[in-house]
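Below: one structure, written as structure tokens.
Only one protein chain is missing from this complex, and each of the others stays in its spot.
For reference, chains read A and B in written order, and residue numbers begin at 1 within each chain.
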Amino acid sequence: MRVLAAILWKDLVTEWRSRDRVVAMLVFSLLVVMVFHFALPDGTGREIATHAPGLLWVAFVFAALIGLNRAFAMELENDALAGLALTPMDRGWVFMGKALSNVLLIGIAQGLTAAAFALVFDIDLLSSAGSLALVFLLGTLGISSVGTLFSAMAARTRFREVLLPILLLPALFPVLAGAVEGTMEAIRDGGASFASIQLLLVVDGIYWIICFIGFDFVLDE
Amino acid sequence: MTAETNGFGPVATRTRTASGALLGVLLIAYAYTVVTAPIDATQGVIQKILYVHVPLAYGAYLGFVVTALGGALYLWKADEKWDRLAVSGAEVGVIFCTLMLVTGPIWARGTWGKWWSWDPRLTVTLLLWFVYLAYLLLRNFSEGGSRTARFAGVYGLVGAALIPLNYFVIEIFGGRGMHPENLERGSLGEGMGMPFVIGNLTLFVAFAYLLLLRWEVETLRARNLAESVDPVALAREEIGT
Partner (left out) sequence: MNYLIAAYGVTAVSLAAYTLHLVRERLRARESASRARETNNG
């Protein structure tokens, strides 16, 4: 447990000092929102509102990819991956620390992107902010678990920036299915349905367990 | 050294040969039953694609089961022969999956005029295909040896969880258009049972044969690699030490 806290703290402090990942994620997702504006036909209001959940999550996933690409870059550059792997007993907790810090960073980018989205496309997200936050959190937990695992893998391969999306996106489909549906329900009905939440919880549970165990084999040096 | 590069012993070799022989016989039976199968009243002759499309599906999914299991066994026992089995499963599986994704749309185009639809089964198959590709690319881009095997094993596990998860998801949420053939309702007509069974059997044996063959090739390659690097081990193997 202490390892978890240590890794989490180290990651967040390092990020706070340079803020490079959050800024990169944020700039990128704002640019994506801008691209959507040009990509979609003219017209705010009803039409955009139906597509908004999907678009929002597309932006989130892209931002997450940017952030995750750099998740282990620091360790790689400084040859610190071996150091992380020294204690076999703790590797699972290393994973949790890393993944939770990713949740936080992606979450921040998400919140700001959602705000930008609401402003630019004139959609009311504030009234369902509570349920939205829950859906966002559950979705990000899903993205971060497999994202962290695959980021660690991709970091040790050729073409890592290309490989990460290829590995990650198929694994994200169940997460996105629940998240997009939940977001849509939250915006439309004021609250996500139990089906969506349940799906997200099940997926998150399965993913975190598999990644917790699998991380052991990925960090084996 | 040589013990590690084994794993395709006499049992496997005999199974491979036997399945090869069986395959030859089955192919003849297969051709016969498909040609003489009754023609469907509503869809016409094209309905006979069923006898190749569905068996391919079994192979595609079975391939990933082999990949995931092989990977899991490797992670558990660290015996490289399981990793070789896993990659063989992936290669044969991706071929079956690709063929499934080719014959499916051909069938769809011939019956309803549309090449593609996002119904649950097609979507999950497409996803499986992407997972296969990701798996193979991961192996290709990794630096090789035990790292590749480990990474592949872990990804295989994620993939194995992914496929049933997604099927479940799409059944609940998606379902934009049913898989029109209604295969699961057991609506095979009169006289269609035999070609269906033979078709499944033939392609299953074909799958097994190709899997074993691929596994053998992989084992031979690994052995060559090991021996080319270490002639002492090679010499030892010959002397019998």
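In this text, a contact is a pair of C-beta atoms (placed from the backbone, for glycine too) under 8 Å apart; a residue touches a chain by one contact, two chains touch by 3 or more.
Note that the structure is predicted; figures quoted are calculated from it, not measured.
Colleague: From the touch rule at the top of the page, work out which displayed chains the omitted chain touches.
Modeller: Spelled out, the missing chain touches these shown chains: B.
Colleague: From the list B:V52, B:A68, B:A90 or B:L127, pick the residue that touches the absent chain.
Modeller: With B:V52, B:A68, B:A90 or B:L127 as choices, the missing chain is touched by B:V52.
Colleague: Just one of B:L26, B:V66, B:L85 or B:L99 touches the chain that is missing; which is it?
Modeller: From the options B:L26, B:V66, B:L85 or B:L99, the contact with the absent chain belongs to B:L99.
Colleague: Using the document's contact rule, name the residues of chain B that touch the chain not shown here.
Modeller: 34, 45-46, 48-49, 52-53, 56, 95, 98-99, 102-103, 106-107, 109-110, 206, 209-210, 213-214, 216-217, 220-221, 223-224, 227-228, 231, 234-235, 238
Here is the rule we go by: only the chains that are shown with their structure count from here on.
Colleague: Any idea how many Å lie between the Cα centroids of chain A and chain B?
Modeller: About 32 Å separates the centre of chain A from that of chain B.
Colleague: What residues on chain A touch chain B, complex-wise?
Modeller: 146, 149-150, 153, 156-159, 163, 166-167, 169-171, 173-174, 177-178, 181, 195, 199, 202-203, 206-207, 210-211, 214, 217-218, 220
Colleague: Considering the complex alone, what residue numbers of chain B touch chain A?
Modeller: Residue positions touching the partner: 75, 127, 130-131, 133-134, 137-138, 141-143, 147, 150-151, 153-155, 157-159, 161-162, 165-166, 169-170, 172-174.
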